[in-house]
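Submitted below is the structure of interest, expressed as structure tokens.
As you look at this complex, bear in mind that one protein chain is not there, while each of the others sits in place.
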Amino acid sequence: MSNTIIAIIIGFLVAPLVGGLISGLDRIITARLQGRIGPPVWQAFYDVIKLMSKESMVVNVWQAFCAYAYVSAAAIAVVLFFLKSDLLLILFIQAVGAVFLVVGALSSTSPYSQVGAHRELLQILAYEPLIILVIAGIYLETGSFKISAIYDWNQPLIFKLPFLFVALGYALTIKLRKSPFDLSTSHHGHQELVKGVLTDYSGPYLALIEIGHWYDVVLLLGFCSLFWATGAVGMLALLALTYFAEILIDNVTARMTWRWMLGYVWAMGFTLCSVNLIWVILG
Amino acid sequence: MLENVVSVSPDTLAGEIAKTKYEGFRFVTMTCVELDADTAEVIYHFDRDFTLKNFRLKAAKNADIPSISHIFMAAFLAENEIQDMFHLKFKGLIIDFNRTLYFDDNAQTAPLCRYTVSQIKSPEPESIQNSGDV
Amino acid sequence: MFKMTPTILKNFLTEKATRLYPFEIREPYAHVRGELVNNSETCNFCGICAAKCPSQCIKVDKKSATWECEPFECVYCGICVDACPQESLSQKELYRKPSAERQHIIIKGEIRPEKPDAPVA
Amino acid sequence: MQEAIQKTVQRTTIPFGPQHPVLPEPVHLKITVEDEIIKEVVPALGFVHRGLEKLIDIRDFHQMIQVVERVCGICSMIHAMCYVHGIEELMKIEVPPRAKYLRVIWSELHRIHSHLLWLGLFADSFGFESVFMQFWRIREKILNIDEATTGNRIIVSVNVVGGVRKDLSQDQMRWILDELDQIEQMTTQLESTLFEDYTVKKRTIGKGLLPSRQAVELGIVGPTLRASGVAQDMRQLGYAAFKELDFEPVTENNCDCWARCRVRYREVLQSIDLIRQAISKIPAGEINVKVKGRPQGEVITRVEQPRGELLYYIKANGSKNLDRLRIRTPTFANIPALFTMLPGMWLSDVPVIVLSIDPCISCTER
Amino acid sequence: MAEIIFLLIVVPFIAALGCLLFRIQFIRASIIIICAGLLMGGSLFLIPMIPFAYSPGSFFGVNIHEILQGADFLLLLIIFYFGIKHKNLVIQALSIFQAVMLGYLEFFLSDGGGHDVVFYCDHLSLILVLIICIIGSIICLQAIPYMKNHEAHLKIAVSRQPGFFFVMLLFLGGMNGVVLANDMKFLYFFFEVTTLCSFLLIGHDKTERATRNAVRALWMNSIGGAAFVSGLVYLYVKLGMLDMQNIIHTTPQAGIIVLPMALLCFASFTKSAQFPFQSWLLGAMVAPTPVSALLHSSTMVKVGVYLVLRIAPAIQGMFLSQCITVFGAFTFLAGAALAVGQSNGKKVLAYSTISNLGLIFACAGVNTSEAITAAIILIIFHAVSKALLFLCVGTIEQHIESRNIEDMRGLYTRMPLTALITVMGVITMIMPPFGLLLGKWMAMEAAARSFFGIIMIAMGSALTVMYWARWAGILMSDPFAGKFKLERQPVLTWFALISLSLGAASLSVVSPWIYKLGIIPAMGKDYLSSYALDFGILENSFGVFAVLPLSLVAVFGFLIAVLAVKGATRSRIVMPYLSGVQTSEPRVFRGPMNQNVIAEAGNYYLSSIFGETRLTAWINIGAVILLTLVIGGAL
Partner (left out) sequence: MKKMLGKIIASTRMKSPWILHFDCGSCNGCDIEVLACLTPVYDIERFGMVNVGNPMHADILLVTGTVNHRNKKVLTNLYDQMPAPKVVIAIGACGLSGGIFRDAYNVVGGVDRVIPVDVYVPGCPAKPEAIIDGAVLALKKFEVLRQQKLAV
């Protein structure tokens, strides 16, 4: 029971702190890659606290509802992850957040929000099947959807599921809103859609979404951590490498279009998943 | 001084311009100069191999001028601009902004005509509250 | 797909381009056209500057010996400096500092008796 | 209540600008898209229109130099140069040769800075932020040269009727050459990213096609035209000292955004070469001549701006104020191209294609 | 027992006749309300009695098997008559074929029947009966105000409602018959009754379009009927009996029954409008919306999946079973893909129904304990949520005179409560902890070992999210935050909408106990129960779904979010971002030439990818290939 409570606390409180810190590091590393100094590590927190203290301003009160729903779903997903619950269930709960983000954007009549929302849906369309297949692959290998069982597995999954890890990488890039997939909204606003799904959010509600994004980051890194669950050092190294690779990819690619994204991610992702799944099924 | 100047009238304009196009000239731009209270001069500039050819058209300010935008599509911007600035009227413009290319409803007409300029008053600073409306 | 990688990795590993302004201020180049100053000692309020200024931001009143400038209208072209017969005008090497209020510069000199051979604009 | 007519393709109307993060300048495009495919584009101008052609009434022809420099801050020096060419022609002033070479050097520096700026913005338009940062980092070197040699980073104000205001010392020229070497090296480092990277090629090749016949018919100028394979560069007129320098107009035959990017990229290198030539050939002597009298008559002058052919029509009547000043800037000529390039493309291509003509609304509207 | 069966099957028939005879609105409404009450009550009374078997010998003194024979041929005659009336050779041929087969079965093979148990009710039947009686009744109640409005809209002078409600109630009886019948001859009869009812209801509006679509539904379902009767003949020839329970549980060699089972599956596919037979269900959308809700989403199309679930234990482990998985998963994916391309609200619902039925088939095909659980859960919750959504669309349609999703943009300002209920319906379709998602979760975990199955289900699932989310989103798409007046609706409409939405939510919360009390027994001894129930958490060896805790969290989160909305009403309301050219009108910006332009926004239907005409051809080809595999595999 006390374990449960600790897990819940970690999930609710520590995870966003870690997520925010990762965002801060991300910005620094990105800046360094571009030959700049970049912001302080705590910048993400400054931003969010500032946003919290701004005037509350909405286009439609539904935005408030959706922002809360998004951050709650993201938080619950992370808590369930720390409770070592069912992977598929966690994915579904995370999807609730994604859907509410879309619904919130659709509730504004600005075409930027609307187009952003549809692109977000297309992104969901691209990454969700991949994550499901990754989870299925993990299940085929370990015989369980439960994180507790997966963490107890006796060898790093990445040796058996390397292609699935790459496929997860695609999903990760989309989810983290990194180039070439920062279609629905991007971290820097220089995009044809302004801020896409987030265009009409402001102040505290934007802060909530930012926090939700931190939860998402932690959750996704959690997914990645499943691939090296036998030791903390290996796991951390894998996560650090993965995240650095994401930043690198962000900085060496142009933003693409959703048509390309659907085609490319489906073709590559499904091929990788299929190969790996067949390998697991036959092996 | 301007090179290769040809005078045209509103009647011969379209024919001359079409001929110029046939000869392989490229539309450069049009310039409007006010001559006096009633007349303005429109100069059409064309270029072939770095040589300019200019057509001068004297036009009464209140009479319509035939548009050449159906011959050279690119002329539509220049013609719209002249409509805005000199209050001339081009007939048959393919995209007619109807004197709203640069100016809002409240702006003055024909600012580049010396003889009709009416200076508008600088407006007071607008209050912020009721400014949501365009 | 990864053509940019060497460049950014190089950026990552080498010194950053960032100049740490305002903590580190680079020495300005010589003859940079910055803030306009008039030396009230040397100015004879001839008004040449006012006449030449393309932005028409200088007003000179010979009678009351005042030289007024709207620094927010000045475009830092330096034409006035070139034109000033007294070399009374000069430009600092730094720009005028931002301010929270509108600014207006008035320089009052002493009214000197007009010399008969003074150049006339 | 019977079955509603099935509409599966929905129209979306997007007000693109005047305030929009990817548009560097306030222009408004009403874009109609269906499933993100552009169906119709209607522009609205006038957000930058100041009416500065009219300022001739209250500014004399010397002061107008500073005004036309501010038609656009990016290639300000070239505007002023074009203008003073016209006045000089009207007043029959022979400019000292050294001044002509200096004009070439500064105008080519402006071209480099403008193209580097554009290459950065272009990369940003398809979301390649690190390339943007890299080009702007390179560009700062040019601005340093400007600041050190003319006294200002951007609006340099070096032209006067009859010559130039500033001279370059031997040291400065050597320094410029050194800096140019570095600029060349840093720029060529990015060549493979701009032209061979898979994602960049996906976003630029085949986008905004403008076949050469159409380009000529629309009166397109500058790199946009040269990217459609037409070798037309106003520097071939030989103004300033260009007739004594050796260069070929840069052309590409792809007619798309990729080619436009490539033309500008190659022009950076070309300009570096031109500056080297100019520095090696520059004669000693005066940098300006005393000007007396007032302009009279009518003249058209044309120069090549970073964006293409710039045309000044000046009509003077012998007083200190001009009678008419007309500025036809390259973007004014290039805007019609958007009408043919945009429809049929995707919404994500709008910034890329709009930027590919290197629009300068400030000078279009004046 | 007899009374209950009588109540569930015969009373609706009698009430139906009553509707036909008494042509006064008030009396008709009363009859419907009473009948609905009886059905609901009756179905609840059934709960303590199961399982039971019941074989009435006679009905009012006539041998029930003889009644059946007579009714069977009468039915086929009616169908044949419609075939002639609408000059449709296929219907004529198929009804003659069925009559011949049936005659062969009745008069040459069988000795008049009587050996088989006629009615059998276990937990699976019970679940279906509850769905039919409760949801079906609610829909019938909502149909009373709906049809009044409907006829007013169409300006029909002489009311055709008596006929309409006659068929509706008849259908309820027929449905109960299908799920209670154990003797497959009876099953076949009721099966055909639903076909006929469906035909009559689709054609109710008597427009040229309605008639055409009704005829299409009839001939496609007749194919199913023909397959069904062929299966019966084959079974009888091989086994000498038509007792469902017996056949499933006591078959000596599995090999014998593969072909008839495949034929039954085929019949199920037509009934459940699986590809390539989807077109009749889409055409059926011309019918008044209660019809769509009752027949074409929550009940009749469930007959197909019910049948397959019934026979699932018999085909466990067979290749046929695997084929059904792939076929079902394919339909799930294809239906979802086609739904993405639709802007017509009812068509989205139709494709979504097809898609969900495909998922249920896939579960039945996977045929493990988890999969069957998933299938039953999906049946229950799909029925509730989909009925709700259909009724919502019907209500909306009557208000805004359009069923196009685009026209529902910002519906919240016009019909706040209906819009909220619709969004609620959508949420129950795609989000945890609601039942449908619980089912989908189980389905995915169960299907994870099927390579093709899981890939198609994964893609289909993402597509599903896409078409639902955008619909829910645009209902709320309006920049105002002011207070709105509640729209006016008839009491019965509110009753239907609110009871169904509350039902969808509350049933989800108690789904673990539904599982324990209803589904485990429904799976019977053929499957080991797999999920353990603890604190309202369903858990098995490889997965866990915390239904109750999540529900509590969801309720809690919902309350917080509602408070947040209340707080947000005090915020400053601004116009949406329109690049700085917005005006004081919400969607209007100042465009070129100083003109005000409306910033339209349209959904993406991706017609280049998910266009109906393009995609349907390919999907039908794929489905035919898979179907050939199903049947061919059996041979």
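Quick notes on this structure:
Read from first to last, the chains carry the letters A, B, C, D and E; within each, the first residue is number 1.
Keep this in mind: a contact is a pair of C-beta atoms (placed from the backbone, for glycine too) under 8 Å apart; a residue touches a chain by one contact, two chains touch by 3 or more.
Fair warning: this is a prediction, and the values are worked out from it, not measured in the lab.
For the chain that does not appear, the touching partners among the shown chains are A, B, C, D, E.
Taking the complete complex into account, D:Leu117 is the one of D:Leu117, D:Val160, D:Val230 or D:Leu311 that touches the chain left out. In the complete assembly, the contact with the undisplayed chain comes from D:Arg50, out of D:Arg50, D:Lys166 or D:Lys201.
Within the complete assembly, A:Ser202 is the residue of A:Thr109, A:Ser202 or A:Asn276 that touches the hidden chain.
What subunit C contributes to its contact with the hidden chain is residues 16-22, 25, 54-56, 70-77, 95-103.
Touch with the hidden chain on the side of subunit D covers residues 18-22, 24-26, 46-52, 54-55, 58, 66-67, 70-74, 76, 117, 120, 132-134, 136-137, 139-140, 143, 153-155, 360, 362. Residues of subunit B that touch the chain left out of view are 102-104, 106-108, 111, 117, 119-120, 122-123, 125-126, 128, 131-134.
By our rule, only the chains that are shown with their structure count from here on.
Touching subunit C and subunit D together: A. Nearest to the common centre of all protein CA atoms is the CA centroid of chain A. Averaging Cα atoms per chain gives one point for each, and the point farthest from that of subunit C is the centre of E. Averaging C-alpha coordinates per chain and comparing to subunit A, the farthest chain turns out to be B. When the C-beta pairs in contact are tallied for A-C and for B-E, the bigger tally goes to A-C. Inter-chain centre distance (subunit B to subunit D, centres taken as mean C-alpha positions): 24 Å.
Each chain gets one centre point, the mean of its Cα atoms, and the points for subunit C and subunit E are 80 Å apart.
Among all residues of subunit C, those that touch two or more other chains are 1-4, 8, 11, 17.
Across the assembly, subunit E contributes 575, 578-579, 581, 589, 592-593, 599-601, 603-604 as residues in contact with two or more other chains. Residues 29, 32-37, 248, 251-253 of subunit A touch subunit C in their complex. Within the complex, the subunit D residues that touch subunit E are 1-4, 6-20, 28, 30, 34-36, 42-44. Per the touch definition, subunit E reaches subunit D in the complex via residues 150, 153-154, 207, 209, 285-286, 341-344, 347, 397-398, 401-404, 406-407, 578-581, 589, 591-593, 597-608, 611-612.
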